[in-house]
Every structure is written in structure tokens, then in C-alpha cells.
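Missing here: one protein chain of the complex. Every other protein chain is in place.
Order as written gives the chain letters A and B; numbering starts at 1 within each chain.
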Amino acid sequence: MASMVPDVTCPFCGCLCDDVRVVLEGGKVKEIYNGCALSQSRFAEVRRTENRNLQPLVRKGDTKVPVSYDEALNRAVEILADADHALLYGWASTSCEAQIAGIELAELLGASIDDTSSVCHGPSTIGIQDVGYVTATLGAVKNRADVVMYWGCNPFHAHPRHISRYTVFPRGYFRKGREDRKLVVVDPRRTSSSRIADLYVQPEVGHDYEILNALRAMLRGAKVAGPTVGGVSIETLQQMVEMMKRAEFGALYFGLGLSMSRGKHRNVEAALQLVRDLNAQAKWVIGAMRGHYNVAGFNEVCAWETGFPFSVDFTRGYPRYNPGETSAVDLISNGEIDAILTIASDPVSNLPAEVAGKIRTMPAIAVDPFKTLTTEAADVVMPSAVTGIEGPGTAYRMDGVPIELRRICEPPQGLLRDDEIVQGMLQRLKGMGSR
Amino acid sequence: MKAELVLANGTVYDPANGIAGERMDICIREGKIVERVSEGAQRLDLAGKVVMPGGVDVHTHVTGSKVNAGRIMRPEDVRSNVSPRTPLTRSASGFTVPNVYQIGYTYARMGYTTLVEAAVPPLKARHTHEELSAIPILDKASLVLMGNNWLIMKYLSEGRDDLLREYVAWLLEAAKGYGIKIVNPGGTEAWGWGRNVEGVRDKVPHFGITPAEIIKGLLQANEGLNLPTSVHLHANRLGKPGNYSTTLETMELVRNATTRMPRGQVLHVVHLQFHSYGGDGWRNFRSEADKVAAAVNSSSNITVDAGAVVFGWSTTMTADGPFEHDLQRLTHLKWTNADVEAETGAGVVPHFYSMKNAVSVVQWCTGLELLLLIKPDRIFLTTDHPNAGSFSKYPQIIHLLMSRKYRDAMMEKLNPVCKKSVLASLDREYTLYDIVKITRAGTAKALGLLQKGHLAPGADADVAVYDLKPDSTEGLEKALSSAHLVLKDGTTVVRDGRILAAPIGRTYWVKCPPTSKRDEMIDGLREHFRYYTIQLGNYPASEEHLMRSSPVVPEVSS
Partner (left out) sequence: MDLTLITGRTINQGRGTMTDRLGGFHQRNSAVIQMNGDDLRELGLDTRSLVRVTSAFGQVVLKAEEAEEELPRGLAYIPYGPWASTLVGSDTGGTGMPSFKGMKVRVQREAAADIRPATALGGRADG
């Protein structure tokens, strides 16, 4: 018996599309409509139990043996309570409910907590802390924008429906669609996103800072020495400035090309300042292309719970924030961490290999629905239901709009949700008495 | 188990019931004030202490998208005021953009037990509720932004009052809100194109509707729905020299409007200080508080709150997007903006009110003038937290209101422009009775929270007890910042300024019964959702996000 569930929110990328239609058969996901290729994979993978963790595991000697959640949670809390300085890392691909519990856990432990922002748009947040963030929800762009620019990101690969559902192709209240909007793509690579652009600009890698500041200077009427800046001709820069000044409503979306390249937060600052400067003459907004479906949510939750958006150190019983010192990569590579809890992320694959190596040398607890290098390396593995498909929760889209995730099918037998697992650790720790 | 308590021998102030400093007992059973309790009830002797209802803050920006954007943008504010966790309390941080725990504990220590979140963008309402649910102790309600909403403007221009009313009812439930908030009507929509509106008769670009029509239309819907509170309005032209004339024009719009609700007012004008300026530029910037005060006093159906300035750092944050852009162009400080599709917008800019700066000092004078000139039944104490200052500074403002001497001492330290102010000539000193009106009795009444702000049987046992000397302001600020005892629903939450318990407060919201127009309105809404980027089914915030959800069901008019 097949049934169709409408208005399902896809839990993969920062677009957090909530118009996915899921066909269930026998209580399992059969197929989906409206979702992009990444979404298709996301919904399909929950069926494939060979890649999933199906029971909690605890390392005993050289092997990991299946145990009950109870035993795994006890062992996890033992590890965390024994540590001098634990790190609770990941968080970007799970619900706000799990994140809220995680922050309380970190505070109670006197540990540090960080999410994947610190290796993604953390520098963007640092830029925002100097300049501010002139932004809008995606629908404001859909309804009004006549110029849309993508800088240092490749939406066709990382946010496949961004252009089609939200910014350029859709009909908005004031715009017909593709025909009355201009698309500009700035990328050192001739990406598939760039192929549909009205204007493609190809800077050299690592020179965005100069280019953005040249645009700011030109906006103020200054003459910038040429013939090129960062590999882009003065004529092209002038063309960009004119297009930006004449926009009725412009939107600039930027990605890791800015936050990860040389200059990092300074590159983002320059982009933020350009948009701020533009507002003296034309209506412009800027938006960070947040990668994971709830990475923006972690920053929101962490900010209301602690005051700070990520990289929070609770070792003194109160929150401290200093990315570069309190951020995951620095903490681990400086040898400051002696135990790690990872949830909803795979740092052993994705962090620099030296950091992955250090994670292997410390007691590690991994909470993940799927088998990853991190779960293979961990001493305690706790499987979880896939949030947004097998368990509900709240998540925040890249533009700060909070959307509900729902349970549309049952997880494999006996699996707990991320928030239940984190609460399980929290309650056991509270039961151990205050430290 | 029946929890009974007698607060005995305190000096009670309960203006809603005409009690002005009488020594009497207050009896409590199961979280409510009652006539009497049994012989065996616990007795707390409060001889020499002042007893009043718990504070009710009518307008504060403490939760949600723009507040959080303020926290994220201002780590320097967050780290300026940090305290570690204790076995009973979570770690607290921030001064003008405090974290949720700082908010709850600070308000509770000050003897406040209810707060109203001033502005919620409906698309992001669940964010507001996630934060409100995390604030310990206090009961909450929130006001939903409607003054730049596309569907509302559409219904107004089509003359469909019936569908407008139905949509307002639906929107309040979808956002789990308690009342209607209007901010710079039409102006934030104009800001969607980088523009603004210049007055109540200025047409909103494209929609062709005027701010006057928006205000009157929503007022009519508010009264038609018998909502517990009136429309709350942040008028056009906030912060601009000479804007007092717009404020007077705005208040004139509602001269003949009436309500049958016990609150009495049809309009609550927020942070009036920011809307009471004369002059036509920064050089001749001055206060016109006396003219504005006269207009409020001569009206019969308007209440206001002060938005009084506190010197030092603040964080301005408002749904008045274009105002924040203008402020940023003036001060060049960091600026966050967040337009919300089809509905509203927001802006956040830090601001420093300087004792040496003539404009800051005029603003400070303006707020106090309004508080001293407007009848205490009509004006309430706020700092439009955190726009004019942190709510934690309410005790300082109370001190200024109660002591001419303290005002004079302060004015000695300020830019001499204050010497020529109306404030300098005002002798009035607030009595404690009037302070209680402007911080709890009056606010609760204006909000239609009939079980708050007073101590008669039937009221919630939200009680604040202070170590105050009724006839002296000595030690006033410390006493008001750090209450001797605070009860929330009869449970002790604060003693001698320390948090003893952090129970979860209620969230009040309005649940209007649908009418025969509901289906037609929903059909139109489905059409309208083409302009959103979220599905209609996913838009409403679910009740699960609310802690102790407490819906209020208004009576239906025939």
C-alpha cells in the first residue's frame, strides 16, 4: 500500500527544501518528488542497512562488541567525565533539540563544544562580527531580485535547487523569472553554475580580497590601477559595478571560496562591506551559502543558549569564545583535547589528516546513523535515527527560517534519536552528582 | 498537597485595588492569591518590607531572529557580563544582548514575573518560541508583526475587512502570538526597495495603501476580534528630528475609536521617547515631549510606554529596517539587516548614548519628561530594551523619577543642553504607588492580563518583595535590582537577589475561533503562498514549541 506524504523537509543541505513529496510503501521510502539528486540519495540511503550502524558498540580490547544503549551511554559518560578537556563536535546535521541538550552537556562537563561552522562559514561569522550582515530571507530575493550574484560557490553541485527554487528561475511577485533577472557567477573554475550566467568572472585563486575592495573603491568613484586586479580586468570590474549600482534589488551569495581561501574572514568582510556600501545607492543583500541543513541552527541555538555562535569553551564553567583558540581544529592539533564526542559529522574524514590522527589517539564516542571513518575509529558507537526522516526536530535554513522536520517512517528496530542519546548522557551525568 | 502561604505584615502596594502602602497579609494557595488560608499555613514575616505584584514588562526585545542576530554580531557585549553555572543555574552572559538564562534570572532578581516580547516576524515565529521557552521563570506573551504584511495590505486595498479579520486571527494562531504589533507601517515594505515612508499619508510603493489605512484597518480587526490587548504601534519616522508631528497625527487617527474590552485603550504607542522630537536637523534637535504628553493626556483611549534612554552602550534592534540603515550611515558602526519575505524586516546596530553628546542628552531628557508629564495611568516604564538601554537599568530610571535631587546631580554631569530642557524645570517626584502603576498594574491592565499586576484574590501569586524604605530613595536601586523575595505562582524563585528555583513559565497566546469566512480566507492564503519559499502546511509554529502553552480564547462578537 503506497501513500504520499507532502511537504516533507529534506535534511541535507542548507536549502532545507520543505516541498519534497515522499512516496511510502510498506512504511518505507519508495521514491521522492521535487528533491534534487542529493535529496534522492538522502532519502534512499535510509533503506540501506548495510551502511548503517544498527546497534551500539563498545570497544573491549581490540574489537568492538554490540551492547545495549544503556551500557554504551554509561561508557560514554565515563569517558567524558574522566576527561580533563573533552570536545563535543559536529552538530550541524542534527536537530536543534539535540544541539540544545549538547550545549547543556558541555556546560555540565566543563568541556568545549564546536560545530562544523569552524571549518566552514565560521570565518563568515567572524566577518559579520566586525561588519554586520545585510541579508534577507530567500523569498525576498525570489520576489524582488533582478541581479543575483554567486561568488566562490557552486550551487549546482552544493545547493542544487538554490537557483531553481529560490533565486533566479522562480516566478516572484515582482519578477517573471529567469528572463527578467541577471545572473553573475564569480569563480576561478568554469563551473556548471557559471555556464548559465549572464556574466562570468574568473578571478585568480586567493585574490578575492583585492577584487572586492577594488569594487568598493570603484563604487565610491575611485580610479583603480589596472590592467587587472586579481586576474580580472578593470573593464570587467567596471561592468560589475555598473550592474550593481543599477540593480533594483541585488543579492550576493557567497561560499567557501571566500571563507576558506587565503584571507578567510577578511575576504568575507570585504564582501559584507561591499554590500553594506552598495546600500547607500541601491538595495542589496548578501547571504552565506550554509552547507549542512542545520549548521545555521547550531549557531542560532548556541547564541541564545550561551551568547556565542560556535567554538565555545566551558572549561571555567562559563562560556568563552575565541576562534583560533577555542575552535575544534586548533584545540585538537594543540593537544588540548583528551576525549571527543562526535555527532552528526565525520571529522576523521573531513578534518586535516593530522587532526584525524590525533582523534584516533584519544577515547572517542561517535553518534551517527551511518558507518563512517569516525565511527570506525571510535571506542563507543551509538547508532541513531536519521533526523528528518526517522525522527522529528527543528532545523534552520541558511537564511534563518526555522522549519520543522518530521518523522515519516520508522527507524530500524530500537534506534534512538540524536536528542534522546544526548539527553541520555546528560541525565546520567547529572545523576553522577556535581563535579 | 495544598501549598499555602501567608506573606504577613508587609507594606502592600496594589494600585489596581486602591491599596497604597497598607500593612496587610497576602494569602496564597496553590499558586493563586486567595482570601484566606488555613491555620497551619506557612507564614513569612515581611514587616518593614514593601510588597507589590510581580513586574510586567510590556515591551522588550529579548528573543527571536533579530535579537539572536544581535548576539551573534556582538560577542563583545556577550563577554562583558558573564557568570558561571551553579548547581541551580545555567551560565549567563551578555548585557544588552543577554543569553536566555541571563534574561530570566535578571528580570526575576528585579522582581519581574511576566514579559512581552515586542516583535515577532510570523515566518520565524518558531524561533521566538524556542527562545521564549528557554527563558526561565517568567510568563511570556509575544506580539506579531503585521504592519508591512502583503496579504494585510492587499485586503485593505480591496476593502475586505472580513477576510482581514480572519487572516489576523489565523496569523496570531500560526505565530502563537498574543497581539498585533505594527512597526513603521508601510515603511519596512518600502525598505524592501531601499526606501521608506515619510508620514501617515504617504503611499506604500506598489501597494498604494497608506500607513493611516494600515493602522486603522488593524485597529478595527483587533477590536472586531475582542483581542485582550490593543494594537501596539511603533509609529512612522522613528528617530527623526521633527517627528513629533507625525506622532500627533498618528494619535489623532484613533480619536474616535472605542473598545469594549476592560483595558480601555485602543492603541498602545511604544517607546514614545523616540517619537517626540522637534527641530529639523541635528543642530536644533530638541524635545517636544510636552506637546506629545499633552496629546496623550487629553486622549481617552491611548496608552504609551517610555523607551527611556540609559547612558552607555545599547544595541538598537527593530523591525524598522530603514531606520537602522540610516543610523548606520550616521554612526558607521556594524549593521545587520534581515528582510523577511512578504511580511516585515529587521535591523540591528550598536549605539552609544553619550553623556557629553547633545543629541543623546536631549533624548534622555525626552524620555524622563514624558514619564513626568504623562498621567501614571497612561505611561509605562520601558527602555525599549535594548534600544534605549538595558532593562536591567529600570531601577536607575525609577530612582531618577522618584528623586529631583538625583536628576539634578545627573544633569551636572551631562552636556549643558539639559539645563535648557523642560526636564530641568520639573519638580515632580514619583511616589512608589505610581511606580507600581507604570511597572505592573498599568501594564497588566493594558495587556488584558487580568490575573497579573494586582494582588486581589484570583490573581496569580506573582509577588515581588523589596527592601525599600517607602519614604526614601536611599539604597533604592540596589533594592530594586536584587529583590528580597520573589514568588512565581506561589513558589519562591528569588531570595535576597539569589535564584532559588527556575520553574518553567507559561506562554500566553490568542486562539480566535474561526468564522464562516475561514475557508474563503484559506483559499486566498493558498494562492498567496506562491510568494513564500515555505509550504503553507509548514508555516504555522506548533504548540509543542511552547512551554506551558496557555491559549486565551477571546469572545466572539456577533
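Operating definition for what follows: a residue touches a chain if its C-beta (ideal position, glycine included) is under 8 Å from a C-beta of that chain, and two chains touch if they have at least 3 such contacts.
Remember, predicted model here, so these are calculated numbers, not experimental data.
Although it is not drawn here, the omitted chain touches the following shown chains in the complete assembly: A.
If you put the hidden chain back, the residue from A:119, A:149 or A:163 that touches it is A:119.
Looking at A:28, A:176 or A:189, the residue that reaches the missing chain in the full complex is A:189.
For the options A:56, A:110, A:160 or A:383, the residue in contact with the chain missing from this view is A:160. Within the whole complex, the absent chain has one touching residue among A:340, A:377 or A:403, and that is A:377. Residues 12-13, 37-38, 41-42, 44-45, 48, 51, 118-119, 122-123, 126, 154, 156-158, 160, 188-192, 194, 202, 205-206, 256-257, 259-262, 264-265, 291, 311, 323-325, 327-330, 332-333, 346, 348-360, 370-374, 376-377 of chain A touch the missing chain (whole complex, contact as defined above).
The criterion applied here is as follows: only the chains that are shown with their structure count from here on.
For the pair chain A and chain B, the distance between mean C-alpha positions equals 35 Å.
If you check the complex, the residues on chain B that touch chain A are 63, 65, 68-69, 71-75, 78-79, 82-85, 87, 90-94, 97-102, 123-124, 126-127, 130-131, 134, 150, 192-194, 206, 325, 328-329, 334-342, 345, 348-349, 530-535, 537-538, 542, 545. Every residue of chain A that touches chain B in the complex is listed here, in rising order: 6-7, 9, 18-19, 96, 100, 104, 107-108, 125, 128-140, 142-144, 165-166, 171-174, 248-249, 276, 279-280, 282-283, 285, 299-301, 303-309, 314, 316-321, 394, 396, 400-404, 434.
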